[in-house]
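Single-structure report; data block below.
Missing here: one protein chain of the complex. Every other protein chain is in place.
The chains carry the letters A, B, C and D, assigned in the order they are written, with residues numbered from 1 in each.
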Amino acid sequence: MLDLLWLIPALPLAGFLVLLFAGEKLGKSGVAWVGAGSVGISALIAGLLKWTFLTSPPEGHHFTQALWTWLDVGAFKPEIALYLDPLSLVMTLVVTGVGFLIHLYSVGYMHDDEDYSRFFACMNLFVFAMLILVLADNLLLLYVGWEGVGLCSYLLIGFWYKDPANCKAAQKAFIVTRVGDTAMALGFFLLVTQLGTLQVQDLLERAATRWEPGSGMALATALLLLGGAVGKSGQLPLQTWLPDAMAGPTPVSALIHAATMVTAGVYLIARTYVIYTLAPAAMAAVAVVGALTLLIAGLAAFAQSDIKRVLAYSTISQIGYMFLALGVGAWSAAMFHFMTHAFFKALLFLAAGSVIYALHHEQNIFKMGGIRKQLPLTYRTFLIGASSLAAIPFITSGFYSKDAILYQAFTSEHGHFLLWLAGALGALMTSAYTFRMVFIAFFGEPKTHVHHKPGWVMNFPLLALAFLSTVGGFIELPHFMGHAQFFADFMAPSFAHAAGHAAEAHHGAGLEIGLMVVAMALGLGGIAAAYVLFLAKPEIIEEKMKSEGNRKLHAFLFSGLGFDKLYDTLFVNPYCWIARVNKRDIVDLGYSFLAAVGMLVHFLLGLTVTGRVRWYAAGIAAGCLILMSVMVFT
Amino acid sequence: MTEAQFVALSPLILVGLAALVVMLAASFKRSNGLALGLTLAGFAASLVSLAWAAKVAPVQVTPLILIDRLALFYLGLVFLTGAAVALLGHGYFEKRAGYRDEFYMLLLMATLGAGVLVATTHFAALFIGLELLTISLYALVGYTRTEPRSLEAGLKYLVLATVSTSFLLFGVALLYAELGTMEFGKMVDLIRQGGHRETLVNGAIALVGIGIGFKLALVPLHMWTPDVYEGAPAPVTAFVATVSKGAMTAVLLRLYLLVGGAIPDSVMTLLSVIAILSMFVGNLLALLQDNVKRILAYSSIAHLGYLLVAFIAGGNFAPEAVTYYLIAYMATSLGTFGMVSVISGREREAEELRDYAGLFWRRPFEAGVFAAMLMSLAGIPLTAGFIGKFYLLAAGVDMGAWVLLGSVVINSALGLFYYLRIVASMYAAETSAKPGAAAREVALLGSATLAALALCLIWLGVFPAGLITLIRSAVLGV
Amino acid sequence: MILVWLILIPLVGGVVAGFVGSRNVSACRWISLVALALDAALAIGMISQHLGGFQYESSKVWFEEFRASWIPVLGISVHLGLDGLSSLMVLLTLFLGIIGVGASWSEIQERAGFFHFNFLWIIAGVLGVFLALDLFLFFFFWEIMLVPMYFLIGIWGHENRQYAAVKFFIFTQASGLLMLLSILALVFVHRAGTGTLTFDYSELLGTQMLPAVATWIMLGFFIAFTVKLPAFPFHPWLPDAHTEAPTAGSIVLAGILLKTGAYGLLRFTVPLFPEAARSFAPVAMTLGVIGIIYAALMAFSQSDLKRLVAYTSVSHMGFVLLGIYSFNEFALQGVVMQMICHGLSAGAQFMLVGALYERIHTRDMGKMGGLWTTAPAFGVAGMFFAMASLGLPGLGNFIAEFLILVGSFQASVPATTIAALGLVGATVYSLWFMRGAFFGPNERGWTIVDLNARELVLIAAFVIGLVWLGVYPQPVLNAVAPVVQSLEKMTQPVTAALLRS
Amino acid sequence: MTSVPMDHGLLLAGLLFAVGLAGVLVRRNILYVLMSLEIMMNSAALAFVVAGARWSQPDGQIVFIFIVTVAAAEVAVGLALVYQMFKRMKTLDADAASLMRG
Partner (left out) sequence: MTIAFYVASAVALFATLMVVTRRNPVHAVLYLMVSLLAVAVVFFTLGAHFAAALEVIIYAGAIIVLFVFMIMLLNIGPPPSTRQESLLLTPGIWVGPSALSVLLAGLFLYVILAGGRSVQAGSYVDAKTVGISMFEIYFLGVELASMILLAGLVGAYHLGKRDLPDEAEGGNG
């Protein structure tokens, strides 16, 4: 059964190739069948594998399928091999499962687009690349997927390429993540040089034995890999591309920029967790990055008017939670949050997509309003998603996963009160801005006419995801609520090396309940505040906005805290400036100058050839004078 | 005069005789073809007699002339070149009005003068040979007397050559006054022994150098070159560029071999400066020149600068390098100026760059040969010019003359620029070329000569071993 | 003897094509194609014997060798030899040669005979360069390939062709003469030591000389090769030459001619002067790194598509320089990979741009945009090669750059760090390329014919090559492993020393 | 037999040479230029005769004879050229005869 593993990435690849070469001839339904079908079958196979893992797990809870030797240089011998363990299995499930739902959704959402087959081709390619990323047995192969998803992200953000703004957003996404990737590549070089392999399990093995905890090498490697992770996952300081990435079609945002690709950074760190455990400083960095990101993104989300941008900032913020979790050693909590987040964020995006679809590509929440009544199903599913995001206690999956993170941020040996505080504040902001969005968009007076309602292909994924967003959290319950640890137990083999199993550090139910209550209070408080400010008494905001300072503050928040401007000034503009100024290539000008000197001398010498015989004779005489003088006087 | 001496002199005698025969024939029947036939017969006879003379060589005929392997080798070179010029001239003057026989007479006499130069070991003979060559050339340069530029060139050449010869003569007179002999060998010995007035001798050598440098058109004695090359009829230009320079180089080589490298450093430095200046001035002046003949004139200045590098570098390779380079240069110059004469029309010569526009497509054969010649001048492989340059650099590297070599490299780049300008204009689209420059008919003999030259150029560029062996035996025989 | 045939077939084919071309244009195309295909078949047949089963098993250095006397008085002989490195280069040359003929099938209508003559002679010259084992012969071929290339650019090039052709010629010729000086100096040094005058590579290997002398002689080689490569301060000829050349010219320029520079460094500069090369490594690596970054920036600043691609070549060749002077197996393997992959990706890009130019008669990105809509296959191909150019994993270029950087990381961490930034630069210009040509609004309202069958076949060949090299590069790595290992051995102390420090 | 120092003879030759050179350089009339050339040749010939006298050798005078011969031939050709030039260009100004330059 496990031997079917290779089919999981191969099917989307086949789908991609079919669509690439025959996409135009298949017709729309054919494209839909190939595009969604290939991912669907992959999802089924992934489910089968999961079942196999649950019923008869392979030895050591992992399974490697080596396809062929990729390179063989010296002792460095990476293979094209797939590696399945609980961690990659969860990722695979989410990628294929959520991916399938989103494909299905796209069948309806993109139906009127002229580039239907290109869309599905890119989506399939993305799923393929993402699967390679998660299933890669070594980091080099992981890098293939890593860059592959980057490419697809680029292609899909710029899917509607006729608008220059979309192209720009796509380029930004690619380039910014590439900055992080470069750091990551350097990390790989370091690993190859120091440990001689990129095969993940060997690597972790060797790192654990060869590097002292806290050693410089481990720290450097960890930080370099972190560079890649923050780039891909839209974390500080490379988060700026993600809000712009919303230029792509909404299913793309759901799949790539919410559920799967942007969490690749989380996956990478989880995958190489041993290196981080060897470098506590790097762990701290991860946690701080996460904490800061979640706060900053949360703040920025308040000022957005585009529904997708709000969601984008919320994504950044939620991934910040995952980083926070990773940073405190809560590996499985991070993955748990990844999973629930994939469900509810995909749900939110798809629901938002339905709204946008219905309102004929209207994305501004201030122009929506009152859709609650017009699109009840969409409203309900969106509300489920929003609740999950806002972590409404007990009934939503987001609550459980976030709670696990907050708890560990406080209690883990790597944790810290400030980290917890940041997370808690984040929870407040999350619920506030989430419900700000809900209230503004779905309540109040309708401002835009609903053109057409989504059909079942779009509604079914919403329902499915809504279901998952709700029940997905019940597999991992806090200690005092029965202490179900299905997820953590399942993940455990993947984090076998983790020093001092974080989850085991039990601080008693009192503390846990206390923390949870605080978080719950903050979350609900946020909703209440949102209700007051955006639904009940919007004039408060209007009043505040009259002041110049507040408007500036709003603009500052709206711009994502000015990071774009900062980077423009520091990097983009100088680069463009040099490129513009030096278009003629100063080196070339140097040579041209030499040539010009030659021409000048030619011209000057030409003046000596006067054509007058007396002058020539004088030349001879002068030459004689010089020649003789030299001969005689030296 | 012994039989051996007579045999040894026979190549020179035959060429002189040919001049007289042509003159005699002209008094009966003026015919371009006949004159050419007789001229070629003369050259052929003397070339054949070279083999005859080689059997008795070396022979000293009076103190004036020494027929040794070096002389024979260069005689062969000079005569072959002369014959080629005759062939080119046939087609060229066929298109033009006026008597043609005089051309062959003067050509033969000039060649004879050059022949004397390569075999001379005495300053009196040097002077005579030089003047025979030069006076014939005055008339040859001004040969197309209906063309003002030709006359102007003739006059300029006459005035300047006489000035420089006077310097030479004065120098020789001073040397003679101090040393009491005009024989090369004895003079070198006496100078080496010392005991004479250094300043006088040095000054005199400088004056002699002026005379030689003028013929070789080295900076600062180069200024006549472009004007004379431009004004002279193209075949004559070919002759001036090849025979007269080649003969003078032979003299220089002979002196060089006699001196045996014992040249004071100051002189070496001076020569280096002259070589470098010649390269730079020649190439820079040619850079944006639009007249092909002038371009080639300037390039010849530079080429003699290169040649001087081999002399200066000295060492084992120098004589070989000089000779090989000279041969390559002569063959190529002959080819380039020959090409100008072959494709020139009746009214005027094809000398403007734009006259060459589209030549590649109009007359692919000629253009191809011309391009090959230019590549040879530039020293690109597959041509003799490459082997020549290779030799030159080898000689330079052997002796570690890095400054000179650096100049050679820079100047090769400069040179390439204007050679490529010509090539480029040949494959450019035909534009509004001035009429009258294009030949309507193909000069069969001329084209055949050029084809042979091109073949020889490429043969020497690909299989140089044979010629190298020959040169070695000639040069080392001294 | 088979090696001589390898060179002779294109030479003769060129002459025949040249003669036939004046009467029958399509016949001369077929003749060229057949000649190259024949040559390729010959080469593949021979090489596959030695690389049989993709396993390198021979213990002797040269697969094939040919030796004949040429100019015995100067110790010059016709000495040809083929090893793993030159095998790959020969195959690449013939592959791109065939592509080049195909790419100019419809582009070259005028004077096709002479075109194919020149083209085949370039191929022959390049093959000679890759096979020559006598330094004189090497130089001979090195220069010979310039002339037809000059004609190719000068006659069939674009608007500013004269300037570009002359610049190309002068740069390479002047630097070539420096190399000739170095060759001569080496030969004379060797003669001073042993008493024999020879230009033979195998005999000149291991010539003993003072370090200062070796450095100077090496510099001559180095400059000649880095001009051809081209490395940073010597690159200005390249953008012009590439831009103005006809498509086939650009393909062979970028694909093969640049590789002769890299080949020269690998074959001559390093093995002949290992010590000097070692002490020179910091300078060379610095030049390489500067080249990577600078050219990436320059590529971004261009609006002419061909110029852009040309600068990307400079950038990629910076990696080659960096890799060669890292002196370890990773880097050297990467260098060979980079030579091949860049040959393919840049060749393909030039082909695409050429095909585009045929359709819209401009290379200015300011006048393009949105072409994806009207020619999606073009767009896909452009995307593919842009991605290859930026080193997308899964394609050959990634393997190449990865190996080079892993190798150079072991030699110099700072250099590698800066060079890695070149990856970002590559992203910027590749996306700029895509944005300029294929994305954005189609403001000019272009409607163009998409790639036709002939072009698709050629593009497919490139694509297959790059993907194959990206996912299974082992045959290439195996083929050059012995060469690379001996190079590494030769320069061993440097790596050890750097690691120690 | 005589008591003239050789150097004085050479000196005279040198001065004559310089004067002749000055003539070539100064005079634009081509006839004067030819005359000045004769002066230069003649001064060189004088130097040879002086040198020959110093060594009591006939060689100096023989070279003198050669020089005279050459001078005669040269003047003949030169004047023919001047004649043609005057005919075509209606001037004897040497500077005017500069159709070719640069």
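What we mean here is this: a contact is a pair of C-beta atoms (placed from the backbone, for glycine too) under 8 Å apart; a residue touches a chain by one contact, two chains touch by 3 or more.
Owing to the predicted nature of the structure, the values given are computational and were not obtained by experimental measurement.
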> Omitted chain: which shown chains does it touch?
Replying inline: A, B, D
>> Among B:98, B:260, B:400 or B:466, exactly one should touch the missing chain; which is it?
In response: B:98
> With respect to the chain omitted from the figure, which of B:59, B:125, B:367 or B:413 is a touching residue?
Replying inline: B:125
> Among B:25, B:65, B:208 or B:405, which one is in touch with the chain left out?
Replying inline: B:65
>> What does the interface between chain A and the hidden chain look like in terms of residue numbers?
In response: 614, 618, 621-622, 624-625, 628-629, 632
> Which chain B residues would touch the chain omitted from the figure, given the whole complex?
Replying inline: 16, 19, 23, 61-65, 97-99, 102, 105-106, 109-110, 112-113, 116, 124-125, 128-129, 131-132, 135-136, 138-140, 142-148, 150, 154, 174, 197-200, 203-204, 347-348, 436
> Touching the missing chain, which residues of chain D?
Replying inline: 1-12, 14-23, 25-29, 31-32, 34-36, 38-39, 42, 46, 49-50, 52-62, 64-66, 68-77, 79-84, 86, 88, 92-93, 95, 99
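Just so it is clear, only the chains that are shown with their structure count from here on.
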>> Please tell me whether A-D or B-C has the greater number of C-beta pairs in contact.
In response: B-C
> Per the centroid of Cα atoms for each chain, what is the distance between chain B and chain C, given in Å?
Replying inline: 43
>> Can you work out the whole-Å distance between the CA centroids of chain A and chain B?
In response: 78
> Which chain C residues sit where two or more other chains touch them?
Replying inline: none
> chain D: which residues touch two or more other chains?
Replying inline: 21, 24, 33, 94, 97-102
> Where on chain A is chain B touching in the complex?
Replying inline: 598-599, 601-603, 605-606, 608-609, 611, 613, 615-617, 619-624, 626-628, 630-632, 634
> Which chain B residues qualify as touching chain D in the complex?
Replying inline: 124, 127-128, 131, 135, 138-139, 142, 145-146, 148-149, 151-156, 158-159, 162-163, 165-166, 169-170, 172-174, 176-177, 180, 182, 226-227, 230-231, 289, 294
> Where on chain A is chain C touching in the complex?
Replying inline: 20, 68-74, 76, 80, 118, 140, 143-144, 146-148, 151, 154-155, 158, 161-164, 167, 170-171, 174-175, 178-179, 181-182, 185-186, 188-190, 192-193, 575, 578-580, 582-583, 585, 587-588, 591
